[in-house]
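Below is a structure I'd like to ask you about.
Every protein chain except one is present and positioned as in the full complex.
Then we have chain A:
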Amino acid sequence: MKFAVKALSSGKARAGVVHLGSCPSPIETPCLLLSTRKGLPIFISPDLLSSLPSPDSNLLQFSPLHFSEGPSPKTISSIGGLHQMVGLHEYGFAAVARDSIQCLPECGSTNKTGASFETPCGRRLIKPVEYMEMITSMKPNLWATLADEVPAWANNKRNKTSVDRTVKWLDECIARSP
């Protein structure tokens, strides 16, 4: 991946361009990532997706936790990764553990071993090693590491703990980075 800033405003805003290996054209930033459910935008199959403006619609966000109930990382690897599995070979995928709708961080259940999420399959505790197993099998273009996400009203102690854990998990994820 390559990112370059093309222009700056008088303030902090900047216009840039992202080059991703799988996308044939560079994508201008600021850009909107389309949210997905199991890798596909809700209700929009790939043949319909191509009717949206391109390359602006070529960057998709997904949560590896959507695949908690399958297919397994081993199966996803044998298919060739997420791009192959969902038939979007010329799109860019950005992985984030949480989405804003169905895989929500449950900070009360998160502990030192892993981050907890409420998912449609129930509450799941994900450890860095499992998260990285998913990332390695899915091969997204971009991925965020596992974080201990807490709401803005968390107390100071919990807040500090979340930062410490997030940094620790960052190192663990980097160590297992594909």
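Note that in this section a residue touches a chain if its C-beta (ideal position, glycine included) is under 8 Å from a C-beta of that chain, and two chains touch if they have at least 3 such contacts; residues count from 1.
Throughout what follows, contacts and distances are computed from a predicted model.
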Candidate names "ER membrane protein complex subunit 2", "Queuine tRNA-ribosyltransferase catalytic subunit 1", "SAGA-associated factor 11" or "GPI mannosyltransferase 1"; UniProt protein name, chain not shown: "Queuine tRNA-ribosyltransferase catalytic subunit 1"
Would you mind spotting which of A:25, A:72, A:100 or A:113 touches the chain that isn't drawn? A:72
List every residue of chain A that touches the chain not included in the displayed model. 37-38, 40, 42-43, 45-48, 51, 67, 69-72, 74-75, 78-79, 85-87, 120
